[in-house]
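Only a single protein chain was left out; the remaining protein chains are all shown in position.
Showing chain A:
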Amino acid sequence: MSQQVTPEPVPEPQGPAAPDSMKKHQKKSSFVRWMKLLLKSKTGTVGFLIVMVVFIVGIFSDQIAPFGVNEQNYANMLVPPAWQEGGSSEHFLGTDNLGRDILSRIIYGTTISLLVGIFSVVVAGILGMAAGLFAGYYGGWIDTVTMRMVDAFLSIPNILFILVILTVLNPGIMTLIFAIGVTNWVIYARLIRGEVLSVKEREYVKAARSIGTKNLTIIRRHVLPNVFSTFIVISTLSVATTIILEASLSFLGMGVQPPDVSWGYMLADGRDYLATNWWLATFPGLAITITVLGIIFLGDWLRDVLDPRSQGR
């Protein structure tokens, strides 16, 4: 009977020709295609440009910054920005209470703010994604245990928990990333689990099981790609909130430690001068706003592009 099952001879002209056309199609799906897709969307392009600029500034901060990060100049304390009365073109965004150039400090701060923002989201995202996927897909006791853990984490105020970790371990960038990562994973775990619960009931997951696909392969091939857009959206929003969280921690004195500098640290530093010398806190704040906006734009575009239904539009 099994011999009979083999289908009738394949129509020759179609069979071999088709795989060739397929290869071509796959080759095209590379850098050029992505750039074309990017240019189609205005918000995507803007977001991409902002993020690129911020990255380049972050990477080459040493070369770009006109002054050293902690270069103090007591002769030039609290100089206003260049376009205001009393400002000088030497210090474009003015100087702070110790005569340090604000533009240079923002440029240096980019590196740390980005490092903390991105890597703690990566840590939290990987932990939360894994927890959410397994809890949602396998259910049962795995789900119960994971979700009770999530509840426990959520019942502790975030900042307090991070402060405890930072006090026990030595404050520093790595600790900061770790602390934010292990407290924020719960957000991902909960959201991803919910998405997985809905995806795993779809018939294509059933179909994969009836074929005999292994569970891990089903998670990787069918579940993960279909919850990924949710993940992208929360991650990008999360990079934004993390940069702000880092700012609050630095404000409390447990985040970035001098001589390192971050936007949040500058924000906290400039708070005392807000009424008299507004530029100390405003420009780092503006840097945070623009960066966060760029990341969100990029994330929005990425979510749309990753959905095959929106392609070709």
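Please note the rule applied: contacts are C-beta pairs under 8 Å (C-beta built on N, C-alpha and C of every residue); 3 or more make two chains touch, one makes a residue touch a chain; residues count from 1.
To be clear about the criterion, contacts and distances are computed from a predicted model.
Chemist: Just to verify: the chain that's not displayed, which of "Peptide ABC transporter substrate-binding protein", "FtsW/RodA/SpoVE family cell cycle protein", "Acyl carrier protein" or "Xylose transport system permease protein XylH" does UniProt list as its protein name?
Modeler: "Peptide ABC transporter substrate-binding protein"
Chemist: Please identify which residue in A:S61, A:T146, A:N226 or A:S262 touches the non-displayed chain.
Modeler: Candidates A:S61, A:T146, A:N226 or A:S262; residue touching the omitted chain: A:N226.
Chemist: List every residue of chain A that touches the chain not included in the displayed model.
Modeler: These residues touch the chain not displayed: 1-2, 4-8, 10-11, 14-15, 17-19, 21-22, 25-26, 202-204, 206-214, 217, 221-222, 225-226, 307-309, 311.
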